[in-house]
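Removed: one protein chain of the complex. Kept in place: all other protein chains.
For clarity, chains are labelled A and B in written order, and residue numbers in each chain start from 1.
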Amino acid sequence: MSFLKIDNVTKRYGAVEVLHRVDIDVQQGEFLVLVGPSGCGKSTLLNMIAGLEEISSGTIAIKDKPMNGVHPSQRNIAMVFQSYALYPNMTVGKNITFGLEMHGVPKAERDAKLGKVADMLQITPLLDRKPGQLSGGQRQRVAMGRALVRDPDVFLFDEPLSNLDAKLRVDMRTEIKKLHQRLGTTIVYVTHDQIEAMTLSTRIAVMNGGYIQQLGTPREIYDTPNNIFVAAFMGSPSMNLLDAVIRLDGDDAAVEIADGDGAPVTLPLPIPAARLQGRDGTKVVLGIRPEAITDPDGADKSANTVVALKNVIDVTEPAGSDTFVTTTMAGKDVIGRMRADAHVHAGDNADLAINMDKAVIFDPKTEDRIV
Amino acid sequence: MSVATQDTALRTGRVSRAFIYLFLLLMALFYLLPFGIMVINSLKPLSEITGGNMMSLPQVWTLDAWRSTWSTAQIGVEPTGMRPYFWNSIKMVVPAVAISTVLGALNGYVLTKWRFRGDTILFGLMLFSCFIPFQIVLIPMARVLGLTGLAGSTTGLILVHVVYGIGFSTLYFRNYYAVFPTELVRAAMMDGAGFFRIFWRILMPSSGPITVVCIIWQFTNIWNDFLFGASFADFDSQPITVALNNLVNSSTGVKEYNVHFAGAIYAALPTLLVYIVAGRYFVRGLMSGSVKG
Partner (left out) sequence: MASAPAQADLRTRLQNFIPKLVLAPSVAVIFLFVYGFIIFTLYLSFTDSRILPSYNLVGFENYSKLFRLSHWTTSITNLAIFASLYIGISTLIGLALATFLDQKIRGEGLLRPIYLYPMALSFIVTGTAWKWLLDPGIGLEHTMHLWGWESFQFGWIKNSDYAIYTVVLAAVWQSSGFVMAMFLAGLRGIDNEILKAAQMDGASNFQMYRRIILPQLRPAFLSAFVILSHLAVKSYDLVIALTGGGPGRATELPATFMYSYTFTRNQMGIGASSAVIMLMTIAAIMVPYLYAELREKK
């Protein structure tokens, strides 16, 4: 039995369909992240779960109870908004208990719950302040307190970290994850930041153009992206996507690309040729993540198929923990990730190691993954 | 209007700065003169005005003109002074401003936070009503007031001013609420607050400034109205602007200039007072009436 069931849900504004037949089953205690570029429909979907937007067709059910047409306050859900949406004229304490007050919870019980939540979030000293006197991180906590105090079935988060500075964002990310682990609540979380999606979620739904492109665990999404969109969207720096041609020779499968000088280079694939039957000589898109292109000493020792080759380095970008290098293959910039102390300089004809275990291949027409 | 000055990055020379100051001061004189002279001359006896120089200060300072204008001056045919008309205006302005402001606030709230199909067109139609020449409604309005027995009554004038004031008050609140975070309304909705509770608990506490703007605007406009007052009022309901016009135009015999001036000042006093006390808001009101959003 699924806890939150999104069944064949479509959203239309007039004649324009912005969300197409979305199906997601969320289990109790899951942390589902909806991720995608702006305009992909993720916030619309969240708002439909919340009841803030009407469902054009399909069903959203929580604990097997259909929620279509049910007022937001009757769904037993709570939401943390992007702007936090703290009531500016009320104290922090009032903000947190306003929902309980609206639901007719007696004062004594409200105060008890407030005390508990404030303790948990360490905001007890702030309870008499107004939101205007709080820092960004404190507001964030209050917004979460307002959601927690309701003890809802499902928590909804709408890009809650996007208004924080970089450092605070990382801290709050950890905090949200801790909270989820401690309370075991069911969370649906919307973000456009793929790192947030990877770090927080138990499952990710990558969305684009009103479609779910892929639904899976962070590992599945990262290692075996369904299509070129997912591959390019998830990961930073993003996956290198190169034009290549399939070469089959007996049992061996390989792809051929052009190196920096335009000379053909053959990269063996760690799969039997049978899986690419009939595709000999066809054009494909080869996807390699930057961390699979390293200096020879930095290559994954456990990998089966590592190809060594030499190519000219155009740019190096030391990032402290690693050094990113840009080189040219198949007429495109290719980014590799080397150890911080690898000795490479711009202009070097450097040794590179490509871990083909991690390579993926897409059909250039359908953009779907073949291998 | 933002009143914060900013560094304009422009540099001006000594001569041009002198010219600028001269121009600004002369213009200040231009704006001050008519009303200033009126005030000064209202404090003179009539003989000093007709026989002397309007630019000179009174030799005899007197409040006689002010006193007689208030309580005994001949307006139309009755020597009632401005007093009853002043109260007529008050009795008309206060309810009209209150009702149109409340309606405007609710309309603005609905039009921004409870949007529905066609709401922009509806707002456009309301907005256009602010700008119509009122001549187009005079004839049917006179008929309707006559048929409903409201002709010549303060109630009738209140109705007229509310009707033609809704457009502006809605405009003010709509533009103000348009930038009020919708997420707050959504949060309150999820917290279980209903339509009126959200308005009362969430929006109203933040609506102070725009309410002041709206009240000032409506007050100024309705107080200063002449056309409706002249068309639809009789003695018991005539506002002060109509009385002033009658005072100035209908007096036979000697023109009592000092009385005219005192009358004009009585008519101007409430709006000027509002302007002095809350000028900042008054300007903002003027601005949002023009530069929307």
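By our rule, contacts are C-beta pairs under 8 Å (C-beta built on N, C-alpha and C of every residue); 3 or more make two chains touch, one makes a residue touch a chain.
Bear in mind the structure is a predicted one, so any value in this text is a computation, not a measurement.
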Where B:Gly124, B:Gly149 or B:Pro209 are the choices, the one touching the absent chain is B:Gly124
Contacts from chain A to the absent chain lie at residues 7-8, 54-59, 66, 68-71, 74
Per the touch rule stated above, chain B touches the missing chain via residues 1-12, 17, 20-21, 23-24, 27-28, 30-35, 37-38, 49-50, 52-55, 103, 106-107, 110-111, 114, 116, 120, 122-129, 131-141, 143-144, 162-164, 166-167, 170, 178, 194-196, 220, 223-227, 230-231, 241, 244-245, 248-249, 257, 260-261, 263-264, 267-268, 271-272, 274-276, 279, 282-283, 286-287, 289-293
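Just so it is clear, only the chains that are shown with their structure count from here on.
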Distance in whole angstrom between the CA centres of chain A and chain B is 56
Within the complex, chain A is touched by chain B residues 181, 183-184, 186-193, 197, 201-202, 205-206
Chain A contacts chain B in the complex at 50-52, 71-74, 77-79, 81-83, 85-89, 98-99, 102-103, 146
